[in-house]
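A single protein chain has been omitted from the complex, and every remaining protein chain is retained in its original position.
Showing chain A:
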Amino acid sequence: MSDSGDSDVAWTYYKDRPEWNDVTPVPEDEGPNQVVVIAHSEKFVDVYDYFRAVLQNNERSERALHLTKDAVELNPANYTVWQYRRDLLKALGTDLRSELDYVELVIKNSPKNYQVWHHRRVLVEWLQDPTQELELTRDALLQDPKNYHAWQHRQWAIKAFGLYDRELEFVDNLITEDVRNNSAWNQRYFVINNHHGWSDLNVQREICYTLEKIKFIKNNESAWNYLRGVLLHDKRGVSGNAVVTSFCEELYKNKCRSPYLLAFLIDICDEAIKKEETSCLHNANRAVELCQALAGKYDKIRSKYWNYMCEKFKKFQQDENNKDTADKIDE
């Protein structure tokens, strides 16, 4: 929310400006509902009363363009002000470069706002010039590395104008900065998926990269999720990649009990069961044991989920045991 500007002593109300005396202001509640408005912020009401007036008259003028700036300053989330401003920019043939600079300033002050970023995007589309977008979004992400709007804008610019070249480097820096930055991990997936592709080599490289990061901090939801995402592109799945399975078993042996590790081991067991490739480590018994550990000790808050999973595996366990018995009888 922007400053109401009450402290701004040099401010002249629109109602006191001679160049505006031909316009009749339109208060918000004119129309169906008559309500007495006692302004908390006179400046706000004054600006928006005049804004409504020019909007209603569809006035196309420099003074209206200037008025939208005041209206934006008071409330950058007002979508109608921005729409009207774009209509004016088109109608008046305003220099879009200076508009680009202007919206950059607004973004710096209100980086979490749909309207400002959308305005930016329309300008870049009109100009067909994305040269400043990576820097702009980088600055916003330095301030808030998870700013959804900035990420959306960055992805759009990268995709629309093919700006992939140095993106992996950018993502790597963010992950190094904060290994739990889920947005950065998502961006990593976006870049590989849309640009580098999931060749065997890339899959293996991404696995190694992720395992390194997990080694550094084990209890990291984002990295474990990314690992699953990469393995979607590995024909061997989560259970068939020896690098991954031995990494996990090694962690387990070294007493790591991060819920994410245990959950991943359960996924390995689950897949092994489904593929009928169970082993002494990865089978229904192990999965049951892990579910019980999670429900009872390491992830109690989600015990209902783990109990549900546990029941699921108990059925497989029975099948496995029956099969063992049947095999023995056959022998």
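In this section, a contact is a pair of C-beta atoms (placed from the backbone, for glycine too) under 8 Å apart; a residue touches a chain by one contact, two chains touch by 3 or more; residues count from 1.
Heads up, the rule we're going with is that contacts and distances are computed from a predicted model.
A chain of the complex is left out here; the name its UniProt entry carries, from "GTP-binding protein", "DNA-directed RNA polymerases I and III subunit RPAC1", "Geranylgeranyl transferase type-2 subunit beta" or "ATP synthase subunit gamma", is "Geranylgeranyl transferase type-2 subunit beta".
Of the listed positions A:Arg205, A:Lys218 or A:Arg236, the one in contact with the omitted chain in the full complex is A:Lys218. Among A:Phe44, A:Phe170, A:Tyr209 or A:Phe247, the one in contact with the hidden chain is A:Phe44.
Of A:Leu96, A:Leu163 or A:Cys256, it is A:Cys256 that touches the chain left out of the display.
Shown as candidates are A:Asn181, A:Thr210, A:Thr245 or A:Thr278; the residue that touches the absent chain is A:Asn181. On the side of chain A, the interface with the absent chain consists of residues 1, 4, 26, 28-29, 31-33, 35-41, 44-45, 48, 52, 55-56, 75, 77-80, 83-84, 86, 114, 118, 121-122, 146, 148, 151-152, 155-156, 159, 180-183, 186, 189-190, 193-194, 217-219, 221-222, 225-226, 228-229, 232, 256, 258, 263, 301-305, 308, using the contact rule stated above.
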